[in-house]
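Here it is: the structure, laid out below.
On to chain A.
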Amino acid sequence: MNENIVLQVKGVNKSFGGVKAVDNVSFNVFKGEILGIIGPNGSGKTTLVNLITGFVKADSGAVFSEGTKLTGLTPDKIAGLGIVRTFQIPRPYHSLSAVKNLVVPLYSSRIMRTIGGKLGDRDTVALDILEEIGFERDAHVPYKLASAFSEGYLKRLELARCLALRPHIIIMDELFSGLSVSEIAAMIPLVERLQMNGMTIMMVEHRVRELFQIAHRVMVMNFGEKIGEDIPEKILESEIVKQAYLGVT
Partner candidate 1 sequence: MDQKIGRNERLDRGIKVRTEGIYAISSWKGMAYALLPTFSFVLGMLILPLIVPSMTWQRIMTISCIFALLALSFDFLAHFVGIVCLGGAFFTGVGGYISGVLNSAFGLPMVITIPIATIAGGAICTLFLIPCLPIRGIYFAIVSLMYPILFHRVIQALNIFGGTDGLPGLATFPNIWVELYFIIPMTLLFTFGLRRLVNEDFGIVLRAIKDNDQAVRASNINIAWYKTKAVFIASAIGCFAGACLAHLYGWVGLSLFALDFSIFPIAATVVGGAGTLVGPIIGAFILAPLSEMLRAFGPLRVVFYSLILAGLVVYKTEGLVPFLQRKYHQFEHWTEV
Partner candidate 2 sequence: MKNKSLVSHIGIRLILMLIILTLLCALNPKASAAQPIVLGVPISRGYPDGVDAERGITLAVEEINAKGGINVAGTMRPLKLEISDTRDLEAGVPVAEALLATERLIIEKKANLIVGVPIRAEAALASIDVLSKHKTVSILSAGVLSPAYHKRIADNYDKYKYCFRTTGSVVPMIGATLGTFESIKAKKGFDKAYIMVQDVAHARAAGNLLKEGLEKQGWKVIALEIYPTGTTDFSVGLSKAKEAKAQVLIPWFDMPEVSILMKQWFDMKVPALPIGYIHALQDEGTWKATDGKVASSVVLYAKAGSVATKAIPMSETFVSGHKKKYGIEPRSEWTSTSYTVVYILKDAIERAKSLEPDSIIAALEKTDMMGTYGRVKFDPKSHQIIENGDPKETAVGMWAQWIDGKRVVVFPDKIATKSLELPPWMK
């Protein structure tokens, strides 16, 4: 276990009543890299994310992060260790404004423990994070209710919610899906800036072309199995991926 492995998944599998969603998957994530995860629909990508972040209990196998065993912990404890995720379908708090949406993670024990209550007014910290993510700071946008935002802003809000916890691993579940090309173009520099500041990122994506621009390594899944793990260029040519994606025999 050399020191720069941040997350280790060993032989994890999960089946929902006969359907094998995740079938004996193992892989490692290194510090500060962007790991892409691709695969056709129903290949178990989201279930894998749910397994790592504790939303779903694994049938067998284990997930480790810097020595502590994650499987079996509740999602909020795993988030407390700094491993956070965004949701495939954004889950904002509709009745609260964008600023108040961020107050929730800033109220978590992780923030209280690391930086203590003296965080000053949580609203100003929330405004800083929102500005960092691309919300204009003028008096109007951050105070609109979450239900009034477009898909792009909602995705940014999801990211902001993760950043508010000062994590060291972010798992992005299809961050780019449902966004226009221009919005994705605006989102990519954000992800790169996060990675530059030492954040480890796992991106589950369908938009393969955009993913390959920023991913250091890519893992391919099909019917719950890991069928390939390599740098983007190699993955493009490999036969198994083509066969899995395009069904070309």
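Here is the rule we go by: a contact is a pair of C-beta atoms (placed from the backbone, for glycine too) under 8 Å apart; a residue touches a chain by one contact, two chains touch by 3 or more; residues count from 1.
How were these picked? Simply put, all candidates are chains of the complex that A comes from, given by their letters.
The model shown is predicted, which means the values in this text are computed figures rather than measured ones.
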{"item": "Candidate from 1 or 2 that touches chain A, complex-wide", "value": "1"}
{"item": "Residues on chain A engaged by candidate 1 in the complex (per definition of touch)", "value": "53, 55, 74-77, 79-80, 84-85, 87, 91-97, 100-101, 103-110, 122, 139, 143, 161, 164-165"}
